[in-house]
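A single protein chain has been omitted from the complex, and every remaining protein chain is retained in its original position.
Coming up: chain A.
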Amino acid sequence: MFRRQVASLSRLQHLQMSTNAAPAPTSTSASSGEAISEFRTAVTNPGEHSSLHVAKFYTIPVEQKKKIFGGGGLPKQYEQQIKTFQEACLMVRSPALELLHYIQNADLSKPAVRYVVYGANGVGKTLTMAHVLHYGSLNDFMLVHVPWVPNWMKRPKEAANSSTQEGFIDLPFDAAAWLVHFKTQNLKLLQQLDLKTSKEYVWSKRESTPAGSTLLELVEHGIARIKYASETTAALISEIKQLSNAGKCKTMVVIDGFNAFFHPETRIFSENKQRVTPDRITLTQPFLDITSYDWTNGICILSVDKIAMTEGYMASHMPRYLLGKEGFEHLDPFIPVHVENYTEKEFYNYISYYLDRRWINKTPPGFEEQLKFMSNKNPYELMQLVKSL
């Protein structure tokens, strides 16, 4: 009772923070007929999440998790946690809700809106994007999802000289892996929708993909012929852009670590033993194309991350610094979405989740205060601290 009063008071005080002050949804959990803990919610559809569910956990069903995040998308340590806890739980947090709110109310006939997720290290940018990705997958968005761009720039599987563009470098294996990821995420949509290529793509003397073949055929060709995977990616992305423009599908572009495309240099060496800049890599151009504003029926959610950069370029986590002049101008105008450390309520809910999973075994009085002090309510720090308890 007292809590409810306090909640309503604080709601009056700062309207923006109303998400934090929502009373516990006792009515919803009672109606679903299950005994659900206070920190969980039974609503598994991200589209239905509202400020009522802030700081609560929802579970991603196993098949959906496998489909969406099978090829990456969740941080490695979070995957480990999911495996140990045997459930894929995500916390509903206000940045993700903010994004979902924007997306639900966006007018898709207008040029694509770019959202830039930013924040300090370990605050949950990737998981925020995972939440949105789940929404996109459930709401028939064609997903163009790059789990972590720096993987291409920092440790590619293989780098080869491009056969079509002089002086450019192909990443055939990474491109093929991305195509597989794209296929698993969008298999249902690719089969359902009538998506045809607009022109003929000639790969070599004998191989070509005729105009009017389905996108699925294009993707499968890229996977089968790894040599042409990079070019197939470029072709696929331009096709998706055209199809979205024509209104045949709606597209959600989710790219984590987007600023790696604008890093001054990569760790890939060219023929003359010099480091290549990201714009000399064939994979860069298509993803820059699809994040520009000259198309419709699309949403771009990009994250800028400090650890996507290398040493010497990690002074700040702000978009302007990380993207550089060129990148900032490429994205301008965009909507910034700031992800922050846990709020008080989120922090205590996370602790009770850990207690529920029996992950914290030491509970002398005041242990939450100690954890709060040590972790500064930073999600990643908290995860690290709690591991050995």
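Side notes on the structure shown:
Going forward, a residue touches a chain if its C-beta (ideal position, glycine included) is under 8 Å from a C-beta of that chain, and two chains touch if they have at least 3 such contacts; residues count from 1.
Note that contacts and distances are computed from a predicted model.
Considering only "VPS9 domain-containing protein", "Small ribosomal subunit protein uS7 domain-containing protein", "tRNA (adenine(58)-N(1))-methyltransferase non-catalytic subunit TRM6" or "Molecular chaperone MKKS", the record for the omitted chain gives "Small ribosomal subunit protein uS7 domain-containing protein", by its UniProt protein name. From the options A:Gly312, A:Pro333 or A:Pro364, the residue with contact to the unseen chain in the full assembly is A:Pro364. Of A:Lys199, A:Arg275 or A:Lys387, it is A:Lys387 that touches the chain left out of the display.
Against the chain not shown here, chain A presents residues 84-86, 357-359, 361-362, 364, 367, 370-371, 385, 387-389.
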